[in-house]
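Let's turn to subunit A:
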Amino acid sequence: MLRKLFKFHGGVKPQTNKTESTTQPIAQVPLPDRLVIPLHQAVGGHPRPLVAPGDKVFKGQRIGGADGSLSSAVHASTSGIVHDVVPALMPHTSGLTTLSVIIEPDGEDRWGELDKVNYRRTPPDELRDFLRDAGVVGLGGAVFPSYAKLKPGKEGRLKTLVINGAECEPFITCDDLLMRERAADMLKGIVAMRHMLQAEEVLIGIEDNKPEAVAAVQAAIAASGQSGIEAVAIPTRYPAGGAKQLIRVLTGIEVPHGRRSTDFGVQCFNVGTAYSIYEALELGRPLISRVVTVAGNVDRPRNYEVLIGTPMDHVVRQSGARPDSDRYIMGGPMMGVRLPAFGVPVVKATNCILVGSPALFPPPPPEMPCIRCGECAKACPADLAPFEMYWFSRSKNFGKAQEYHLFDCIECGCCSFVCPSHIPLVDYFRFSKSEIWARERDKEASDAARDRFEFKNFRQEREKQEKAEKLAAKAAATREKVAAEGQAGTTSAAAETPDVAAKPAAPSAEDTKRALIAAAMEKARQQKAQVAPKNTEQLSTETQADIAAIEARRAAAATPPTPDA
Partner candidate 1 sequence: MSQSTILGLSTRTAGAMMAFTAAFTALMAFTYEATHAQIAASANEEKMKLITEVLAANAYDNSLLDDYVQLGPTRELGLDHGGRVYRARKAGAPVGLLLEATAPDGYSGDIDLIVAILPDGTVNGVRVVSHRETPGLGDYIDPKKDKDKKSPWIGQFSGLNPATLPLDAWKVKKDGGQINSHAGATISPRAVTNAVARAARYAAANRDRLFGAATGASL
Partner candidate 2 sequence: MLTALLVMTAVALVLGALLGYASLKFKVEGDPLVEKIDAILPQTQCGQCGFPGCRPYATAIASGEADINQCPPGGEEGIRKLADLLGREFKSLSEEHGVEKPKSVAVIDENTCIGCTLCIQACPVDAIVGAAKQLHTVVAGECTGCELCVAPCPVDCIAMEPIVDTLDTWKWRYPVIQIKQAA
């Protein structure tokens, strides 16, 4: 029976460049001298370090513990000594550092104790905790902790479990090879996931340019005897591997931005994730390695099983990078991340190390003005109007950009790909998004500050009042005492005493604050005065000459002009 497939709007067909790296089976990469394992590799909270410099670790030993409601554990990829726990460069465009555990391998590659679990007998919550501590995250690139997605919807069951083997990005073949070589084990992972989600049916979507993978998976399904699992060949079109696009193609359901797909009875996992779930549950092995495609400007494009934390240049060396390589890209050419250095480590999100060169990925022609031709809108798989969003992003009119559904953009790059004016549309959208987030953070912070400030004022006011009341009570007590002692006194005169007493005791809050401010500003001024001369000491002679000239001009301006001035 042929399954009815649906279409998603837009999409492009870039050159796939996949054949070169699929000729060879997955290979192992020799142990590097040093592994740099960032603790924060998945969406969610930063895991806390569980090891200290000098500690000995086994392969698979937890070195970062999940922290917070959404977080995922991190493990040592091989046995060795913890050299340090320091911030290290991460594989991210920003070039920022993140706390990382640096391990010097002892070469033994010795596993620690591995506990397996029988997922059919374990309660779901425990199972999820197990997967969290095994560090299983989505290997399609989003690195969302898998345990958080392995919850059936409200009805306790799921209609469709979608397994993403589409792998639509050019160059990348890691999922293809994984399906060809490890389809049976991957299927075991899928069965486990199906059990956890109580899914009625499982659809494995594979682009039809990977017939070997389709065949392998179909054979594995047949061999396993499972029913309700189907490998579906879908038309090759980027970004068919986007989770929402794949769900659309296979089920016809469109999951809107900001909604969970479980609400619609669907959940989507990558094939690599399925395999690592198999490893975690059946073998007890946490996620410490993954299949990585090395492609692009290399002599022998190939897929490797790479330990998390292996420096990328170490991996690329196996494939023989050509001398004109000028950059590494993590991921494919459409959505890949430009990396700040060659030596950044392979992380769980690294599906591909794409070696770039000026010849392979030439810089785009100069950006021309938008002519509103609408090509981008035709290509957009999210049905957006990128040229409108571009217009408003460019003019920093973020409110308007959001009105045009900026946040529905999945940054797939189709619009930039087709733009005849060579506008880096996605860059504008990334810019706008981060700018909007920053503004929202600022707004939240300032709202909180306002509330706290107002509360503090209110509190001070209240304290002042309480103080006054206390004083009044005290005065009343005194008065009573006096009255009790038989001294004559008019009530009206006595009633005034507390006021008189209270006044000097409570200077207005305003006054104190003003005094404080004055003091603070005075201090700041003094500091400035102290700092200023310091600067002048290390000035070059030219600068000093400049300063002298400026001083002279200033002096001249200050005196009335003389005839010869």
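Please note the rule applied: a contact is a pair of C-beta atoms (placed from the backbone, for glycine too) under 8 Å apart; a residue touches a chain by one contact, two chains touch by 3 or more; residues count from 1.
Behind the choice of candidates: all candidates are chains of the complex that A comes from, given by their letters.
Every value quoted in this text rests on a predicted model; they were computed, and no experiment measured them.
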Candidate from this complex that touches subunit A, chosen among 1 or 2: 2
Candidate 2 contact footprint on subunit A (complex, rising order): 40, 90, 92, 94, 96, 98, 365-368, 424, 427-428, 430-431, 433-435, 438, 441-442, 445-450, 452-457, 510, 513-514, 516-517, 519-524
